[in-house]
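Dropping the structure in here first, questions after.
Yeah, one chain of the complex is gone here, protein chain that is, but the others are all in their spots.
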Amino acid sequence: MDDLYREVIIEHYKNPSYRGHLDPHDIQFADNNPLCGDHIEITLQTAADGTVKDARFDGHGCAISQASADLLIESIIGKPLDEVKSLNKQSILDMLGIELGPVRLKCALLSLKVLKAGVYGLGEASDELVE
Amino acid sequence: MDDLYREVIIEHYKNPSYRGHLDPHDIQFADNNPLCGDHIEITLQTAADGTVKDARFDGHGCAISQASADLLIESIIGKPLDEVKSLNKQSILDMLGIELGPVRLKCALLSLKVLKAGVYGLGEASDELVE
Amino acid sequence: MSYNPHEIRKDFPILQRKTHDNVPLVYLDSTATSQKPLAVIEAMNEYYRRSNANIHRGVHTLAEEATAMYEEAREKIAGFINAPSSKQIIYTRNATESINLVAYTWARANLKTGDLVVLTEMEHHSNLVPWLMLQAERGIELEFISVTEDGLLDLDSYKTLLSRTLRHAQGGAPKLVAFTHMSNVLGTINPAAEIIRMAHEAGAITVVDAAQSVPHLKMDVQALNADFLAFSAHKMCGPTGVGALYGKAELLESMPPFLGGGDMIKEVKLRSFRPNTLPHKFEAGTPAIAEAVGFGAAVDYLTKVGMDNIAAHEHEITEYALERLEEIPGVKLFGPSADKKGGVAAFTFEGVHPHDVAQILDRDGIAIRAGHHCAQPLHEKFGIPATSRASFYLYNTKEEVDLLVNGLYKVRELFG
Partner (left out) sequence: MSYNPHEIRKDFPILQRKTHDNVPLVYLDSTATSQKPLAVIEAMNEYYRRSNANIHRGVHTLAEEATAMYEEAREKIAGFINAPSSKQIIYTRNATESINLVAYTWARANLKTGDLVVLTEMEHHSNLVPWLMLQAERGIELEFISVTEDGLLDLDSYKTLLSRTLRHAQGGAPKLVAFTHMSNVLGTINPAAEIIRMAHEAGAITVVDAAQSVPHLKMDVQALNADFLAFSAHKMCGPTGVGALYGKAELLESMPPFLGGGDMIKEVKLRSFRPNTLPHKFEAGTPAIAEAVGFGAAVDYLTKVGMDNIAAHEHEITEYALERLEEIPGVKLFGPSADKKGGVAAFTFEGVHPHDVAQILDRDGIAIRAGHHCAQPLHEKFGIPATSRASFYLYNTKEEVDLLVNGLYKVRELFG
């Protein structure tokens, strides 16, 4: 089981460091996965130099969706927004350190989809953002 | 091949004894099998005692449909109409003396279907007549 | 001789398989699709290796053999559900297509704006979306028999619907009642004969979604007096790619055809065509021939084992499973008690998402399903996005239930 539900996932799920909602924020976006009810909102403050000053996620869902969100936020604080835009599926899989089938992949990628839709200022989050 | 295209079938197909059209007639009916284009018309004269005085078939189609028609007419002349009404699939198969798959069965039974629809005075010939 | 699932298991090649780390497969997902006995796999093999040909129009030996096999399977299926004639069995892809066929033909020929169609809150999307599409297209009205807290149909709400509509401004009595015989989430076995009787009294036609009942219960369409009944081969030991629609002869006769093409016609001209007789009228193009043959073999297999034996075994195992699952702290079961349901146990697990439950169990070779099981409105009704679902069929054992329970304790530990 260690390969799959690595301790880090359970740990980030049970004790997330970046759960919350920033107010004020420069970027806010939320979406859900209707199939399993996973929901993620991300709020983000940008610094003058185009980096991420601070960020938080909120929402509910399975361990993978929530842990991914926590790991993702952790990884982007202090990073330039341009670098955030270049994150993809592989970035998330590397953070989680596990392999995932197509159904669970959707859970893992929800937070990145929400983040990128927010950063790009899109009206809607699409799967193409995280391919 | 003898079991299938028994000489009798080829013979009745090539040299039918009852091909023709009776005028006047008491009973006339025609139908076709749209799938293969077989066409059969039967004309029939009845006697006062309710027997078949004379009958003929006309039409075109495969050897089995035409030979069956010739054999059928041969078998009913002089017979009471009530007996004609009781003819069925098996009667035809017995005359032909061969086994037939479902597609060719339709060819073999066309003349009986036409005959029975005529004798019963129906507006339309249905498959149930020859089951 | 008593029923022995361990003997039955030997008929199913896949149940001998191992998954991760060489653990044996514990397949508890038959409600999604059943596994296939060797007899079914071999029947299709034989068909392809000996008799494969296109059917109905052919004169050659292979075509005659294939046609006979295809039509014999239809006879078997008709017998299995006690249909008066095999002409009333239309081959489709699955239960979903069967229901859509009714929606596209009978319903579009008979329902107009404002006409009432009654469904239930526990429908599978397959018996919901076709009617939502018709609502959007045609403006029919949809109402739903409600589901009680313990997962039963509220027949009082049904009566209210039936009577309310009798004095309804727009169109009077309901025209159609479409309902599931057995819920794929709650497991509830609905009183189909009674629902149909009441529908008929109100002048409505009925569609029974029997996707879950035909595989598990002895079916008698004449005793039920069902007008239409839909089911899939793949949930009853048969192959994917084939299902059936049963219909009353006079309804099927009166309906317009569905798909147009080869075989469903009697005669075609450039400007007109005449449809074929039943059942061919509703089967356009080359059908799923090998699959129909496999469907027939599945029916033979189930008949040999005995539907009563299967139902009794499933009841026993479900009773046991519900008992054991209830013991686990944090597990909440949905649906009625074992005497009112089939072999389905849907549950939530406090603090753990169903997807995590399913994935952790999978590491031990235990296959259950997690999600809304194509019954999103039902889940919404219970205020949850998803459940975990274990389901049981003729080949499942109490030992497998024990493995499931042990697995759930592990999940609890991990997330505890």
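Letters A, B and C name the chains as they come in the text, with residue numbers starting at 1 for each one.
To be clear about the criterion, a residue touches a chain if its C-beta (ideal position, glycine included) is under 8 Å from a C-beta of that chain, and two chains touch if they have at least 3 such contacts.
Predicted, not measured: the structure shown is a model, and the values here were computed from it.
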Contact residue for the chain not shown (choose from C:Asp115, C:Glu291, C:Glu314 or C:Glu400): C:Glu291
Contact residue for the chain not shown (choose from C:Lys10, C:Arg50 or C:Lys112): C:Arg50
Contact residue for the chain not shown (choose from B:His12, B:Arg56 or B:Arg104): B:Arg104
Contacts of subunit A with the absent chain, listed as residue ranges: 34-35, 101-104, 127
Those residues of subunit B which, in the complete complex, touch the missing chain: 1, 4-5, 10, 14, 34-38, 61-64, 103-104, 107
Interface residues of subunit C (partner: the chain not displayed): 13-14, 17, 19-20, 25, 27, 29, 32-33, 35-36, 41, 44-45, 48-54, 57-63, 93-97, 99-100, 103-104, 121, 124-126, 128-133, 142, 144, 232, 234, 239-242, 257, 259-265, 267-273, 284-291, 355, 358-359, 361-362, 365-371, 373-374, 376-377, 380
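Criterion: only the chains that are shown with their structure count from here on.
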Pair of chains whose C-beta contact count is the highest in the structure: A-C
Mean-CA-position distance for subunit C and subunit A (Å): 38
Geometric centre distance via CA averages, subunit B-subunit A, whole Å: 80
Chain centre separation (subunit B, subunit C; CA means) in Å: 47
